[in-house]
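The structure follows.
Subset of chains shown; positions unchanged.
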Amino acid sequence: MAERKRPSLSHVDATGRVRMVDVSDKPETRREAVAEGDVHMNAAAVRAIRDRTVAKGDPLQTARLAGIQAAKRTADIIPLCHPLPLTSVEVDLVPRRGGYRIVARVATVGRTGVEMEALVAVSAAALALYDMLKAIDRGIVIGPIQLREKRGGRSGDYRRS
Amino acid sequence: MAERKRPSLSHVDATGRVRMVDVSDKPETRREAVAEGDVHMNAAAVRAIRDRTVAKGDPLQTARLAGIQAAKRTADIIPLCHPLPLTSVEVDLVPRRGGYRIVARVATVGRTGVEMEALVAVSAAALALYDMLKAIDRGIVIGPIQLREKRGGRSGDYRRS
């Protein structure tokens, strides 16, 4: 079966050798991505956020800042990501039954897309929220985390249906 | 209601002021944590991993290394985490129907626990896996991510039931 597939994937290295894909010849265009992820927590944790009684400080601002800063460090965290000069990062936390939905929007003008940056922002914000609340609820669950939409670039726009 | 609660939380700052909790007086003890998270992908992505036809290289080794390296950078990614000299990090990717389960085990000898490090390792490994496979399946879903167990330290052991 592997034999059937490999011939058509001539750019694939037989040994799985990792490399950062060459995007030198792609034009610089505006690119955007939106990712989202849920954080599920118990009622005491939700109340602590709303009543502002979390001992380590405001969890929502901390989560937003963690998300923004991690987005900027995506090429450091994800081994094969290209470094990109981000032009915009926004992280929202929307209250939902049993927790929060985190939505991150990232933009750049560059040679490759920013979906990883948006996903990293959501993940870091979710982890920071967990960290702020773990003394209240150690059973917090993060996810599903997924790409919602993506615009710009050769591979076309994407919108999760 | 907020009034009822605040008096009992005398260590809470009225304004939600963030701070890194003081652990100077805690003893240095061995601490471990295990976290886990699932990555759901389509059949083509699963096949590409197994047939070693992923264009960017071996996704499983990349995910493991991303997880290990991110664990070491936890205090950089999570704003209020204490820096800890990790003594062990292991990241496993176990094939499951429709994807992989990532399990990270982290240990230290320190004054505070390593659950955030284990969760960061799982998240970074999941994001790296996504990055390696997004050309094949943009609809990959990450999660649920959660703490499985935790040993050592004053707050006692924890095991998800």
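Letters A and B mark the chains in the order given here, with residues in each chain numbered from 1 onward.
Here is the rule we go by: a residue touches a chain if its C-beta (ideal position, glycine included) is under 8 Å from a C-beta of that chain, and two chains touch if they have at least 3 such contacts.
Here the structure is a predicted model, which means the values were calculated and not measured.
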item: Whole-assembly copy number, given 2 chains displayed; value: 6
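Keep in mind that, in the parts below, only the chains that are shown with their structure count from here on.
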item: Whole-Å gap separating subunit A and subunit B, where each centre is the average of the chain's CA atoms; value: 14
item: List of subunit A residues in touch with subunit B within their complex; value: 1-2, 5-6, 9, 11-21, 37-38, 47, 51-58, 61-62, 65-66, 69-70, 73, 76-81, 115-116, 119-120, 123-124, 126-128, 130-132, 134-135, 138-147, 150, 155, 158, 160
